[in-house]
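The other protein chains are all here in position, but one chain of the complex has been omitted.
Right after this comes chain A.
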Amino acid sequence: MPQNSAETLTAKRKTASRRPAGTLYRGREGMWSWVLHRITGVAIFFFLLVHILDTALVRVSPEAYNAVISQYQTPLMGLGETALVAAIVFHAFNGLRIIAIDFWNAKYQRVLFYVVIGLWVITMIGFAPRHLINVFSH
């Protein structure tokens, strides 16, 4: 019997570590949305730094601006822009999800994650083909 109760205890501990109570941010949808929000946020921040500097070249000369902006029109950068927009759209929709969790109701956080993914897919279906045609047909 002591052995049996020790086994039960271990099993209980394992279950407890697999299914933490009272947190949105450990495991499953809550954690992965948090991870993706951080990664996309950092990527967008560093692009923003570069993008302000390249746009500032309009104040230098038309030639300087055109020389740099033409780098954004290559096939490789076209794929990069698609990834950037994918990151922005996820960060935007998941940010709205965070606001809904904070001000409305946290118990819908899991279903809202799938709403975010669904809206992200629909938005990217609207964006990616048109953008890639613009990039690859020029």
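Keep this in mind: contacts are C-beta pairs under 8 Å (C-beta built on N, C-alpha and C of every residue); 3 or more make two chains touch, one makes a residue touch a chain; residues count from 1.
Keep this in mind: contacts and distances are computed from a predicted model.
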Worksheet item: What does the UniProt entry say the missing chain is called, choosing from "NdhL protein", "Succinate dehydrogenase", "Catalase-related peroxidase" or "BMP family ABC transporter substrate-binding protein"?
Response: "Succinate dehydrogenase"
Fill in: chain A, residues in touch with the chain not shown (by the definition above)
38, 41-42, 44-45, 48-49, 52-53, 55-56, 58-59, 61-63, 65-66, 69-70, 72-73, 78, 81, 85, 88, 92, 95-96, 98-99, 102, 127, 130-131, 134-135, 137-138
